[in-house]
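Here's the structure, in structure tokens; my notes come after.
A single protein chain has been omitted from the complex, and every remaining protein chain is retained in its original position.
Chain naming follows the written order as A and B, and within any one chain the residues start at number 1.
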Amino acid sequence: MHRNASQLFIRLFAPLLIALLFIGSSSPVAAQSAPQVVNIYSARHYGALEPVFQRFTQETGIEVRLSQGTAQSLVERLRAEGRQTPADILFTIDAGGLWTAAELGLLQPINSAVLRQNIPANLRDPQNRWFGLSQRARVIVYNPTKVSPTELSTYAALGASKWRNRLCFRPSSHIYTQALVSSFIGLHGEKVTEQQIIRPWVRNNPKFIDSDSRIVETIAAGGCDVGITNHYYVAQQLARNPNLPVKVFFPNQQESGTVVNLSGMGVTAAARNRDNAIKLIEWLSVTGQGQGATPDTLSGGNYEFPANPTAPVNPIIIGFGPFKIDPQPKSELGRFQPAAIKLLERSGYR
Amino acid sequence: MSGAIHLHGVQKAYPRGPVAVANLTLEVPEGRLLALLGPSGCGKTTTLRLIAGLERPDTGEVWIAGRQVAGGNTWVPPEQRRVGLVFQDGALFPHLTVAENIGFALASWPRDTRTRRVAQLLDLVGMGGLEPRYPHQLSGGQQQRVALARALAPHPTVVLLDEPFANLDATLRAELREEVAQILRAAGTTAVLVTHDQQEALSLADCVALMLDGQVAQSGTPQQLYTRPISRAVATFVGETNWLPGEAAGEQSMSRLGPLHLTMAACGPVDLLIRPEQIRLTPDPASAWSVRHVRYFGHDQLVTVAPDPELILQARLSSQQPVALGSRIAIAICGPVSAFPRKEPQ
Partner (left out) sequence: MRPILRLLPIGIALAVAAPLLLIAAALLRPSGESWAHLWETRLLEMLTQTMLLVCAVGLGTLVLGTGLAWLVSAYSFPGRALFAWLLVLPLAMPGFVLGFVFMATFDYAGPVQSALRAWLGPTLWFPEVRSLGGAAIVLTLAWYPYVYLLARAAFAEQAASTLDAARAMGSSRTHALFRLVLPLARPSLVAGVTLVMLETLTDFATVRYFNVLTLSEGILRVWEGMMDRETATQLAALLLLVALGLILLERILRGAARYTQLSGAPRIAPLPLHGWRAAVATGACALILAVAFVLPAAQLVAWALAEQRSATMPTADGVAERYIVVSLGLAAGAAALAALCALLLTTGERLGGGRVQRGAARLATLGYAMPGAVVGVGVLTLLAAFDHAIIARGLVGALLLTGSLTGLFYAYVVRFLAVAYGSVDASMEKVTPRLVEAARCMGASQGRIIWRIHTPLVRAGLLAGAMLVFVDVMKELPVTLLLRPFGMDTLAIWTYMLAAESFWQAAAIPALIIVLVGVLPIALLVRTGERVAVR
């Protein structure tokens, strides 16, 4: 060890630091160097890579790469990254997220005849910035041994006193609840929503469980009698155990209809692999490719309703019965989300 | 002015404290061992650190071996001063062996020369053959020897020792300091030893500098400091004292013990300093003085005598001379005594 050790140290350290800076800052480079890719910021967490994407890659040769996160953190990241974002597509489980992203200018309009043909107008952005690919109904779930379907009618009716201590809801922190209440505000305005729906709900002392599938399980076990979840959670459980004592009831059939959210995609404003992105979304919208009832489709793999009206529907969810969907534009599910959150908090909804 | 170490007008104050060293002037002759003596807080360790270069003086100059190392615009950092330093706790590198510790400063030497030098030093300090040991495997005394060897390894101009024996037990301390003094003399190195133990300073050093409150109160040979202290403070620090009021006229003085010869001429009312070993006792039934207390130390005894409760003298006598408690004795003083002007009560 010599006196030169310190100089050696410094001489090594400085170039190492600079090298690290360049090696480390590689994100767009890596994203571009692969042959054909499409990069997705995904808020959908049904496994590391759903089978539908693997099929897409087999058929087109385009590799699909996912980076997961919550919708909000993904939008936050897109905002920060701006024009240099590596993401080509934003994939959410809620229309509100897409609407917010579009309003922030993070998504670009896509002029695609295929998409216009395959996806009904009420399931896509009027300005073609985002497209719904599967639908998820927010339904009432009940235990048939304790509750008869004649007792159920609307979302608001769950505020009646006979449901005291028998309800299970998702907390206000989750996007499903926020989207539902946002829809209410769109339909009835804040005052009515607060006074006639949310506050009565809260007065019935519901249990708050931060997991839709857990709500279903709790209802089946007898912990509560009625809850509000997305329909496919019930389908998943019934697929595993057909004898589970839970049934689905579609609320508001005499009124405007059940609130249906969607899972969809939009191409980011600064997408580098724009063409691949469009190809993917188009592929996902075609019956027999992305749309269908089998596990290797987008909607089939998760028991959701396809967006494409020509696509077959999984028998389990067909078995829930036909139902009227509220025709409210999906943008409403996102427009009033901030107001919905404040409303929920004001009302004491956890 | 060609001493090996020379400090001139050095001042050092710490940021939040009083001045540690003020207007200090000190000289250490070449090849000599100087003891820096003083109570805690007197600035002796600071002085040592100033010589080593671990502190920088606010004003003044420091010269080592004819080269200015501090002062004005000059500053030579400790790495370049070729000063060896031995600490109170040895400060051996715990992760290195004895040989590696000693050879630390010799990194630039060729391997065989280094090994030979290490062996030579270990023999010098009486620890030959212990190269592969680690510091935690050595006793306190052995660690200090290694520390000394380490300091001597690179042929330093000057060796500084900061209370190196303070952590050792009494017997070991006495033994080790003798050896260290011999080693340093044999090597002909200029050395400064900081200590608060006056016995250590008086017995080992060629010159002693007593520091009080950041300044050198007196410097000289051990004999000079002991027999001719220039102030009460020096006198009290350097040895045991008895004080007797008296009247001085030239080289003689008058006191309750009769006429006493003075070391230096003085005039007027004085306090006389009598060292305990200067007092001789002989039995005398007619004397006003009696033995009040005897404390036995094995090799000597400390006898307290007094004519009345206001005046007490302590004498150091050989333990061979039996003294009975309460017996009347006559007092005789051997050798000249120092006189200091008496402070008038305010």
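Definition applied: a contact is a pair of C-beta atoms (placed from the backbone, for glycine too) under 8 Å apart; a residue touches a chain by one contact, two chains touch by 3 or more.
Model, not experiment: these values are computed from the prediction.
Participant: Need the list of shown chains touched by the one chain that isn't shown.
Facilitator: A, B
Participant: Looking at the full complex, which residue from A:L115, A:L158, A:L180 or A:A220 touches the chain that isn't shown here?
Facilitator: A:A220
Participant: Going by the contact rule already stated, which one of B:V83, B:L281, B:V303 or B:I331 would touch the omitted chain in the full complex?
Facilitator: Spelled out, the listed residue whose C-beta touches the missing chain is B:V83.
Participant: Residues of chain B in contact with the chain that isn't shown?
Facilitator: 52-54, 77-85, 87, 89, 91, 93-95, 104-105, 107, 150-151, 153-154
Participant: Which residues does chain A use to touch the chain missing from this display?
Facilitator: 1-10, 20-21, 23-31, 39, 45-49, 51, 54, 65-70, 72-73, 75-77, 80-82, 84-87, 100, 171, 173, 178, 207-214, 217-218, 220-223, 337-338, 341-342, 345-346, 350
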